[in-house]
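Let me begin by presenting the structure, written as C-alpha cells, before commenting on it.
For this view, one protein chain was removed and the others were kept in their places.
Take a look at chain A:
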Amino acid sequence: MSMLPLDKNDGGGRYPGFSTLAQAHSWDQATAGVVLGRIGPPPEIRFFTPQEEAGAAALLDQLLGQHAEPRVPVVNFVDSRLAEKQTDGWRYEDLPEDGEAWRKTLAALDHSAEELYFQPFAECPESEQAALLQSIQDLGNSTWQGMRASRVWGLWTRYAATAFYSHPWAWDEIGFGGPAYPRGYKNLGIDRRESFEVADASPGEDPLEAGPAALSQTDRKNA
C-alpha cells in the first residue's frame, strides 16, 4: 500500500500491501543508491527564492493532487534539477532556459493570482488555485502573460510528473515494481504476476467511468 494519502475514489488502495521498497534487497547497488536517495530528507531549496518556493509548492501540489502529508517532496526535486541545470537538453525559442522559465512563469502565476484574487498564488484557497490553473490550461496555444499557455503548461507538468513518478511511493500507488535488475521478470503475459506483485483490487475501475471527479474532468475539457 502506498504511503501517499489517496482516496479510493481517486485511485487509492488499488494494490493492497504492495511495496517496491520491500524489494530493495534485490536491486543492484548503483540503482539502490539512486532510488533510496529519494527517500531520506529532501535536498535543501537552493534555486527558488522563498516566494518562488511557495508558489512552486502550491502549483506542484495542485498539478499532482497532493493535498495532505506525507507528500513526495516534488518542489525540492524540481528545485534541485534547476539548481544543477539538469534540463532536458532543449528550450523553445520563445521561452528562456528552464531555470529562467520557471522564475518567469511563477512570477506570472502570482501576477495572475493578484489580479484575480488580490493575493499571491500560494495564499489563495485551493479552489481558487485550481480555477486559475484550469483557465491557463484552457488557453491552449493562446497567450497567457505574454507566453504560449500550452508551453508553460508543458514545462510545469513535465517537471512535476518526472519528479513525482520517480518516487517509490508513487510506484506503489500504480502497481509498478520499480527497479528490476539483476532480478528481471519471469512471468510475462496478460494477468500474469511475479510472486512479489500484487493484483489490482479494482480491475474494472476504468478511469473514464470512475464517477463524479472524472465527469467534472470531461466537463472541463468540453468547457
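FYI, contacts are C-beta pairs under 8 Å (C-beta built on N, C-alpha and C of every residue); 3 or more make two chains touch, one makes a residue touch a chain; residues count from 1.
Everything that follows uses one rule, which is that contacts and distances are computed from a predicted model.
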Key: Protein name, per the UniProt record, of whichever chain is missing from view ("Putative membrane protein", "GMC family oxidoreductase", "Sulfate transport system permease protein" or "Nitrogen fixation protein FixI")   = "GMC family oxidoreductase"
Ask   = For the full complex, which residue in A:Gly17, A:Gly40 or A:Gly184 touches the chain that was left out?
value = A:Gly184
Task = Kindly note down the residues of chain A that lie in touch with the hidden chain.
result = 6-7, 9-12, 14, 27-28, 30-31, 34-35, 62-65, 86-93, 97, 130, 133, 137, 157-158, 161-166, 170-171, 173-193, 197, 199-200, 203-208, 210, 213-214, 217, 221
